[in-house]
Structure formats: C-alpha cells, structure tokens
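Taking it in order: structure first as structure tokens, then the write-up.
Here the complex is missing a single protein chain, while all its other protein chains stay put.
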Amino acid sequence: LRTGDPEVIYAAGKTPEQVTAIAARLHEAHPEHPVLVSRAEDAHRAALREAFGGLCVDDPIARMVSVGPPPRPQGGRVTVVCAGTSDLPVATEAAFTARVCGADVNQVTDVGVAGIHRLLAARDTLAAADCLVVVAGMDGALPSAVGGLVGVPIIAVPTSVGYGAAFGGLAALLTMLNSCAPGVTVVNIDNGFGAGLAAARIVRGRKENR
Amino acid sequence: LRTGDPEVIYAAGKTPEQVTAIAARLHEAHPEHPVLVSRAEDAHRAALREAFGGLCVDDPIARMVSVGPPPRPQGGRVTVVCAGTSDLPVATEAAFTARVCGADVNQVTDVGVAGIHRLLAARDTLAAADCLVVVAGMDGALPSAVGGLVGVPIIAVPTSVGYGAAFGGLAALLTMLNSCAPGVTVVNIDNGFGAGLAAARIVRGRKENR
Amino acid sequence: LRTGDPEVIYAAGKTPEQVTAIAARLHEAHPEHPVLVSRAEDAHRAALREAFGGLCVDDPIARMVSVGPPPRPQGGRVTVVCAGTSDLPVATEAAFTARVCGADVNQVTDVGVAGIHRLLAARDTLAAADCLVVVAGMDGALPSAVGGLVGVPIIAVPTSVGYGAAFGGLAALLTMLNSCAPGVTVVNIDNGFGAGLAAARIVRGRKENR
Amino acid sequence: LRTGDPEVIYAAGKTPEQVTAIAARLHEAHPEHPVLVSRAEDAHRAALREAFGGLCVDDPIARMVSVGPPPRPQGGRVTVVCAGTSDLPVATEAAFTARVCGADVNQVTDVGVAGIHRLLAARDTLAAADCLVVVAGMDGALPSAVGGLVGVPIIAVPTSVGYGAAFGGLAALLTMLNSCAPGVTVVNIDNGFGAGLAAARIVRGRKENR
Amino acid sequence: LRTGDPEVIYAAGKTPEQVTAIAARLHEAHPEHPVLVSRAEDAHRAALREAFGGLCVDDPIARMVSVGPPPRPQGGRVTVVCAGTSDLPVATEAAFTARVCGADVNQVTDVGVAGIHRLLAARDTLAAADCLVVVAGMDGALPSAVGGLVGVPIIAVPTSVGYGAAFGGLAALLTMLNSCAPGVTVVNIDNGFGAGLAAARIVRGRKENR
Amino acid sequence: LRTGDPEVIYAAGKTPEQVTAIAARLHEAHPEHPVLVSRAEDAHRAALREAFGGLCVDDPIARMVSVGPPPRPQGGRVTVVCAGTSDLPVATEAAFTARVCGADVNQVTDVGVAGIHRLLAARDTLAAADCLVVVAGMDGALPSAVGGLVGVPIIAVPTSVGYGAAFGGLAALLTMLNSCAPGVTVVNIDNGFGAGLAAARIVRGRKENR
Amino acid sequence: LRTGDPEVIYAAGKTPEQVTAIAARLHEAHPEHPVLVSRAEDAHRAALREAFGGLCVDDPIARMVSVGPPPRPQGGRVTVVCAGTSDLPVATEAAFTARVCGADVNQVTDVGVAGIHRLLAARDTLAAADCLVVVAGMDGALPSAVGGLVGVPIIAVPTSVGYGAAFGGLAALLTMLNSCAPGVTVVNIDNGFGAGLAAARIVRGRKENR
Partner (left out) sequence: LRTGDPEVIYAAGKTPEQVTAIAARLHEAHPEHPVLVSRAEDAHRAALREAFGGLCVDDPIARMVSVGPPPRPQGGRVTVVCAGTSDLPVATEAAFTARVCGADVNQVTDVGVAGIHRLLAARDTLAAADCLVVVAGMDGALPSAVGGLVGVPIIAVPTSVGYGAAFGGLAALLTMLNSCAPGVTVVNIDNGFGAGLAAARIVRGRKENR
C-alpha cells in the first residue's frame, strides 16, 4: 500500500457478492484505510451497506462507496470543474476519489466554453487551487479555456457525453491531448477515478505551502 | 455560372501549363468575371502572371491567384479569425476567396483560446460581422470560444496544423463538429476556399441591411 | 440570451423531472421567449405537457417541445430537404428548430440522389430558399447533388441511418465534408438542431430582401 | 491462364529490370496473349519499349504497357466515366485494362455530381453500355447519381484525389459502399485495373446480345 | 421502374403498418411486378401476410418477403457461396433478391477457406455460374480463394459475423477490397440485397448464351 | 506571463528568420525570463546563436534553444525516464523544458519493460522524485511498470517510435491512457515539451518540502 | 481431423438445438475425440448436458463444454497467466482449450504489471512452461513484462476489458503487437480459444523433452 492511495475495487463486471468479499478482505487487512469501490451500481452499493453498515460513505452520483471514512484533508486543494449535469457523474467520481485520497476538494459546476463570462467569474476560485481537474464531453474545449486563465497543473478528463462524431468521447480526448494551453495532462475517457487519484498525489503535502 | 461565385481551378496536381490553359479558356468565356486559382505553387503563380500579366491578383500566403480583379465589395461583412502564423495560409485563403466572391472582408489574427483576453478584446469586431470564418488547428477550440461570445453565423475551418494525436487535422475537425456553441458549421480540413465561398454566399445582399 | 436564439435543453440523459425543472426556471426568467427541448422521449414530452399545458408546442417526429409558441416568422426562408422516412426525424428537428428561431420554414421530402428527376422537379423550390438544410444518411450524396443545382448557402446534416460501412453516420459525414459542390458546410451527425439554428441565423433579417 | 484475362505485372516496387524479366518470361510462355504491366513509371515503360519494341502498347496516362496488342473487341461495351483531369489516370487505367481484356471500351470524361446537366446529357451513352465503371474522388458521389439514371451494372472506383477528411480515398470508398443507388459494387481505392478487369469479365460474350 | 429490378422496401426502422402501406401503394401501381421487402422482422412479415395473403413469398432466413411471386428465371445463373450457418442470412438475402430480380439462382453452403478440399470439390459448380456472390465474415478470405479457381465475375459480401478485431465486418470488408484475386468487386457489410441485385443485373439476358 | 512558465516558440513550420524575430520581441519585453524555442532544426539554432550569441543555451538532442539561461532550480525534483536512444529526443525535450521552467531535473535512461531488473535497480531514484516523466514508444508499457513501483505523480509521454501497428504513436498513447497503474496522466504523442512544463508546475515550490 | 485438434463449435449466434445437433453429428463420427463447444451460454450448456449427460465436461467460467473427456496430457506444459477476475473468462477459455487439445495446463492468476513483485515471485513457474499464454485487458502491458523475464514462446491475448480509449480491446491488441519483448505473438481480442489451441500445438510432443 503506497502512502495515501486507498485500495480500489472496480465494480463493473463484478457481482455484488464478489465486490463485498474483496472489500471485506481488504478492509480486514488494513481497517485504518478506506477501501474505495468505483462504478458501483445500486445493487453493489446496497450489498456494501448491508455488509459494512455505517462504515460506508456512499455517493450515488459518483457511483462510489468508501468503506471506511475518507481521511481528514491533509493535502492541498483540488478543484474539480465541469459544465453541468451531463458531466457530473464523472466530475463527482473525481472529487470523491481525491477526497478519499486525502485532498481538500471543492467543485465548480456550470462553467463552460460557450458561456465564457461564467468561466471568467470563477477565475479566482480556479487560481486558488493546487491542482485542477477539468471534466468535459462533446468538444472537450473547457480545459483549453481554463488553461488560458491559470498557471495551475490541470488534469483533463474527457467524457463520453455527446453523440455522432463525438465517438464516445474520442473527440473530447483528442481535443484535450492537443490543447493549446500549457500544463494540461489527460486521462482516459470517463476516468474520474484516475484524475482524482493523480490530483490527490499532486497536492499531497501541499497544504503547508499555501 | 451562378451569380456571384467565380469559376475556380484547384491547381494541386495540375501542371502550370494545364492551369494556365484552363484559366485562359474560362477567362475568355467570361472576361468580366474573375477566375480563381487555389493551391497555386510558385510555378503556377509565375505561369499565370506570365500569361495574364496585370490581370492577375496574386496572394502568396493564400497560395491563390485571381485572374481578373475581385469585384467591389457588394455583400455584407465577412470576418476571418485565427490564432496566428501557422493557420494564416488557410485563413488568408478564406479571406481572399470571400473577397473574390464579392464580400467585404477583414481579418483578425492572433486571438486564441489560450489567451482569452485578446479574444474578449476583439469581441466588438467579431459581433459586427455578418458571418465569421474561424480557423484553428491543434485542439480546434477557437470556434467554441468565439461562439460563446457572438450570435453571428460561424463557419469553422479545422487546419492540419499540429502533430501526434492531431492526426492531420482530425482532432480539430471533431472538436468543431461537436462544438458546444450554437451556430457553428464546419468545412473540410484546410478548406479555406470552401469556407470563404460559403461565407460570401451567406453575406451576399447583406450590405444594405446593416 | 442572444437575440433570436432560444434557450435549449438537450433531454437525452436527463430525467423528465430534471427537464421540466430546467424548463420552468428558463421560462420564468424569460416568459416571452420559447424554451426549446430536444431529443425528448415520450416521457419527457408528457411531463412537459403536464407542467406547461397549452404553452407546449409538441412535435413527436422531431422529438421536440417548445415551451412557449415559436415567434411569427421574421427571417428569410429556410428549406429543409431529405429523401424520406428514415431521415425525417432529423430533418423535422432542423425544421422545428429553425421555426422556433424565427425562420420561415418549409420542407421538401422524398428527393434523393438515386431519383434525380424528382430533385430536378424541386429545383425552383430549392432555389427560392435563403438557406437550404439538406439531410441525408447512407452515402450522404444528396447535398452534392443539390449543390450542383442552386447557389444558395447549404447546411448538410449527415444522419446515422444506414448499416455496416455507414459506421453510424461517418460515411455520410465524410461525403459531405468532401463535397465537390461549393457552398456546403456541415454539422455533426444527426444534429438537426444545430443545422436549424445555424440556418435561422443565416436568414435572420432576410425577409425584407426578397 | 483463365480465358480472356491477361497476365498482369504490378510494377510498383519492382525495378525496370525485374519487370522486363518477368514480362519476357510470361510473353514467351504465351506469345499470343498480351502481358499487362500496371503502375509503370517512365523508367519501367522505357525498359519495356527497349526490350519489346513495337510489341508494346504504351499509355502514359494510365501508366500501363501492354506487351502484345490488345485483342479485337469481342465482348460487350464498357463505358468508363469520371469528372475530369484529377481522376483521369485511374479512369484510363480501367479503360486500358478492359480493352486488353477484350472489351469494347469508351470513356466519358467531365461529368460530375456538381454539374448534373452534363450528366443528364450523357444519359443515353451511359444507358447504352453493358457495364459502367464510374471513377470519383473527394465525395465519391458520382456513382450514386449515375446509378439513379441507368439500370446497368456499375463498378465504382474511389480515388485518392482530395485532401483532409478525404483520408486518401476513404471518404469516397465509404460513400460508394453506402450508395443509395442499386447495382453498385466497389473496388479498392485507385484500383482502375481491378475495375477494368471485372467489367471485362461482365461483358465477355455480350456483344452478340445487343 | 428499371426493367428487371423490383421496387424495394427496407423494413428496418419502419413499423409493420408503414411497410404494409408502402407495399400496398407500390403493388397497386404495378401489380405485375413483385415488391420486395428486406430486413423484415417477424412482425413485418406477419403484417404483410395478413395484408396480401397468398401473394406473399416469405423467406424467414433471408428476412425477406416478396409481394407477388418472383418471375420465372430468364437470366443467367447466379451462384451464392458461403461457409455456413452464421453467414446464411446474408447469403440467403442475396439469393432471394437475385431470384426476385429474375436470375436463375443456386446456393453452395459449407465451403470455407479453412477446408480447401470442399472448395475444390465445388469447383465445377462455381465455374458453371455466370456470376458468383461470395459471402464471408471474420477474415473474409473466401472470395480470394474462390477467385483463384474460376474466371467468373465475383461479388464479395463481407458480413458482420465475428468478434474483437473483426470490428463488425470491417476486417472482412478490407480483405475483400484488397483481394489478390482478379475480378472481385465488393458491396457493403451484410448487404446481401445489393449483391443479389447487382448479380441479377450482370446475368440478365445471359441464359441464351450458355 | 504566468509565474515560472517561459514564453515558447514552436519552430516547426516557421523560417529561421521568423523564429529569431519572435524571440527578439519576446526577449526584449522580458529580458529577465528565458524564451524557449522547441522543434528547432539546425538552421533555426544557427540563426538564434547568430542573433543572441552567448545568451543561447542550445540542446541539439532536445532540438531546443533557450534564449537566456534557465533559472536556478527552485522547485522540486523532476525525473525523466526512458528506455534508450530512440526515445531520447523526446525525453530530453521534457528534461530541458522542465529545467527552463525552474525544476531540478535528472534523467534515467535505459530502463525498459523488457528488462525489468534495470527498472527495479532504479527504483530508489524514481521514488525520490516529486514528479516522474516517463517516455516510451512502441508498446508504451513503461509507465505502467513504473507506476507499479512508486507513488509519485507520473506524466506519460507516448512517442512515435515504432512501425506498422504502432500507427505513429497511437498504440503507445492508448496503452498509457489505459494504464492499470494509478496516478498516470498522459500528454500528446512526442510532446516532451508539454510533459516537462506540466511536471515543472507540479513540483513548483516543492523543494522546501523534501 | 488433424491429429490432436478437436472439432469445435462456436455457440454464439446458434440456438441450443443447433449446437446439440452439430455436436451429436461430430461425436458420432469420431466418438473417441472430444467435441469442444465455445461461447456456450447457460442454455447451450444445459441442452448439451441433457443430450450427452456424463459425457460432458462443463466449465461455466470458460463458457465451454467438452463432449467427451479431454485426453490425458501428452504434450508439454502450457501456463496461462492473467491479472485477475475480469480476464478470467478468457484465460480459462484458453486453459480449457489447451487441455482438450492434449496439453498439460496450469494457470497463474493475479499477476499484473502494476504489481511487479507478484510477477517476479511467479518467475520460476513461468520459466518452467513450454509455452505461455498471457491474457490482459486495459493497457495490455502484461505480456511485455512477462516477456522481459523468460525465454519461452508467449501467446498474448488482448481482452475487451476496459472502457473509453480501451476501444473494446483495441488498445491492448496494439500494445501486444508492438511489444518490446521478443517472442510474443498475438491472437484476436478475447480469443482464448485460439490461443489455447495454438499453445497446445506448440507443446505437442514436448513432454518427453523436459
């Protein structure tokens, strides 16, 4: 177990019983660390609550459960940004993960490229973060616009939101990989978990600096 | 010949002699209309100047020649926007074409997504156009940002500028097709000609409206 | 709110309750403007009718609802063209959108590339428009054929109709981006909404010109 | 050796010496049949003329040489159709091949989708063929339009002419595979040879029928 | 109506009522010609039988109905070849279509590339055809092997049978387009209809020749 | 100018004169900050040395020039890792960039997935970094292996090294986006510059922490 | 029937009745050889057990049934390696197939690239095999890491496990095709059957060597 990262169970393609059994094994080995379950459907979450009761912190939007509470925030600030409802599941997955990994997390929702004034209004919040996670589907242009405003490390998360030539998130992924803005790195389509974990690593031990 | 559109010769893959011969034939048929030559290399342009002398209007950045001068601008205003040097050949191709098609054309260079304040500063110029042509390579995010600022029809032109996962302009093309901003339509990669012609059609007969 | 464009809610991936709540908020802010809901399933449309009653204009083929009636047509003429039943939902989405955006809209159905005489018979109708929206799936060849007949701005809409190497509309999209006919610009696959809005912007203020 | 098909040497990637040696071997084996060399550069053609002298029939546009004259046309009529200069090398390759395979061949050049009246004017010529080979690059829409006019078998040949989202002929290939017109079959990009040979097989023994 | 081709209704995406109504209209216009319905689900077929009774010729494997009997075979012989059960629906669609278009049709099932001796055993049957339709999924290699055995025109039909890197028929499609065997032309993935119609056109008027 | 990031000129596609002129303008505006030139060919580097003399720090492997010396390292440690000669240009571009951006940089060369013991031997060096940049072509597997060994933020850089199904770096890019190891984020193919800049931002202000 | 390879029925897309009938025919022809059924759903397996009773060896994880017991292992050792639960169905399909083809098979589960020490701990087991089958999804990096440890022939099997830019196994497939480790060959995505059969062929007659 690397310091600060929780153990993670990817629930997609596993039965509730399998997930609960793995969680029990991991929890017993290190009861002091939260065990994180991602892509948890209702049935997974119900089984986990049944098995671990009050130990569970459950976030239905993020489709995540933490068996064992997240640590008190010790790291720097991670700010998770997205344009709205459609991208919220992925953005919330990133936020929940970063929190369980020890970061101090906040979310900015409802800023998009097509409404640049809301983005400008959020500029101070964005600049105050130690690491930004920027989530966007369709054209995936939001990280480029955010990157033009602040000098903070940015992790861009393309989502599969969109249709037609969005090709399940490929359009947003390519946009982000080709971002004209400096300082942008990218994770897999819909990978809020990976972005949240990487962001938490980046801000680990940052709090004292600010 | 449809009113307002010039005859066009696509010089790529043709010899200077072929281009000059076709231009001569078209010019003789309608000496009162300009004949437009696109993707003209130095050799094409030299051959055309040799053949038509002062009749030629030659733009080496746009790689275009007009045999016969562009008409006096009769239509509305087309504004061609791009972020800088790399996209200038395509942007200038669009501007030159729109001018030969009768539009009143101006260019805004050096506004990009990663420098949003220059974009905001250009807002009034952009809003004053009857049609915008927005040219961008790499992430292709510029039309989304411009589209968030104005209510004008926007023709987006992806360019092949970039490397790696830009895939020769595919990334920018997909970004533009998926633009979150309303009112954006798209042409082929590097197709400044097509954008300029479509923009000129859109503003044709607009001048009197303003 | 930019003059003439309505607020739009993309219902896909939202619950009827979410859609109705957003629509209520937008309608209250600007009761004089229609709020447009796209990709509305039966349940969305039922919820909207329940919430807004006679305020709703509902088009089940376009899968759209306008909360608040479309304005009286003030702009020029948009003509929406397609080959038949399969493309009608997308074509009707474009027509409904353009109407809600203030355009004077008519539709030509049942002209296709494989039946060129019907296309020629419709030529005068096509030429009379201020902007054409041409919708096609499979080979996506219709805009090229229409573009050979008229000098009007053309917005081409590829649809996901087809199978096999149609690749969900990719074949039609590429055809349209490479159209030999001048004046064609393109929107995302199945994006009737985007085409209708762009067309309405193009013809805005055109009526008096004709 | 199947009746009617010549032996063929694909010269690309072979030295003039290799091509000449293979041609000599094949010619000696069956001096009564022509040996066809495709994708022959100037050096290949010069070496073949040097080796076989008056036996060579050489077509620089098709980049082909026939060692030994084509047979007198015994089959039905193959008509090869394209829009102009750019597609001529591929169209001529098809025509030359069909001729060497025994077909009675003619070519229609300068009909395109964007100029539908020239296409209509050629209708009788097209309908008189026993098999059509239709060659097109860019949007590849020509076979769909031709297919709407006649009831003849059509072999569509996409070419690599175009740029950007033409993707080296992929756009035209997909258009043709998805053609709305019935009776269209397709060969590889730029494969004039394959189209010509298949057309000649189709019309073999047709002459007497007409 | 072009001589010999039936009117066709593509049932996918249409309701049984829509299909029946279109079929009724077409049948009334030309009661002497069969109307062909493709991609007909059970419900479509039931509705057609209800509406047209004994007029229907129904093939559940081909998922096709002919309203009105196929004509007596007047053309040459079309032989439809495939490797077995998985490709039978597409192969049978081709065979049924060719029959309704007037061809004399037979089918060879259970020859595949991986069992070359069965293929060799079928050689005389294959060589006796005026046109072969060869249907294959997965590696799509069958037309290449057949093409090495006979000098007959071959229409290759890739199917979507396979998984993984078969990419829904793309692998078979590319194989066929690149076939080393001469005389092979290709139709869209799973397009048995298109292959059958093209084959019937090829053999039309052939019978008397044999 | 955001604190710590230099101005950058991407030399590819620009003439030596253009690059020198832009560098002069930027240097004059902020003589205290280095100006970074990337993808600089020999001619670009010669022109810059001619223009700025001793002000230039020139790295021919990285194909980079810094006009004005890099700052004394103030940030944390960035370690750049790759497997050998082929990936060195990209790895060195990342290292040079991070240095100019103020990081304390070292490089580990010659560790690869196919020689896991060298990788294990380097483990302490890797774990001592505040941020790792891992560069790999072909299978792009190195970041996954490194990520299994340390808990440090990792920026993965795919390179275009490889052939065939490497598809110009696409294979490595996809590998990295799908890395099983947590904490990996990715930049564009061959984008050593972007990785170096993002890494420098991550370690900025880190030195005092260690 | 080639020595050692069983007859195989691919159940996907076939009814239980079809599968049972084919199995009966094959079993009757060669009752001494097992008949292998792959991709067998519950219904297929139930039908086979009903038809063949105790003759069936049924593996629900591999989704396979052998009608007739596997032979006593006569060949060398095949070791099947994967990282865990998600890849187990494909890995078990490979193991079951190799066993039915006569190999001596064992499985190593729970070694992954991101946990390199478990991989090193398994090194002796891996090196003792005559052929390794290495199964991995997502980044597909496991065969590269295994290939760096042993000198045994390796068959790599990409799986469709993953999401987003895993593109249904394409990412893992490309990784494996580009593996830096020597001695790796690759089969289709999820093709445990093909890998198991090829491995069994490789180790056939090996036992006596060890």
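As written, the chain order gives the labels A, B, C, D, E, F and G, with residue 1 at the start of each chain.
Following the convention adopted for this analysis, a contact is a pair of C-beta atoms (placed from the backbone, for glycine too) under 8 Å apart; a residue touches a chain by one contact, two chains touch by 3 or more.
Given the structure is predicted, the values throughout are model-derived calculations rather than measurements.
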item: Of E:13, E:31 or E:115, the one touching the omitted chain in the full complex; value: E:115
item: Touch with the omitted chain, as defined above, among E:102, E:147 or E:192; value: E:147
item: Chain G residues that touch the omitted chain in the full complex; value: 2-5, 8, 131, 150-153, 155, 173, 177-178, 182-189, 194-195, 197-198, 201-202, 205, 208-209
item: Chain D residues that touch the omitted chain in the full complex; value: 10, 12-14, 18, 158, 160, 168-170, 173, 188-191
item: Where the unshown chain meets chain F, residue by residue; value: 85-86, 161, 163-166
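The rule is simple: only the chains that are shown with their structure count from here on.
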item: Pair in A-C, C-D or B-C that repeats A-G, with over half of contact pairs matching by residue number; value: A-C
item: Chain pair, A-B or A-C, that carries the greater number of C-beta contacts; value: A-B
item: Interchain centroid distance [CA atoms averaged], chain C/chain G, Å; value: 51
item: Sites on chain A at which at least two other chains make contact; value: 164-166, 170, 173, 177-178, 182, 188-189
item: Touch-based graph of the chains, sorted into line, ring, star, complete or other; value: other
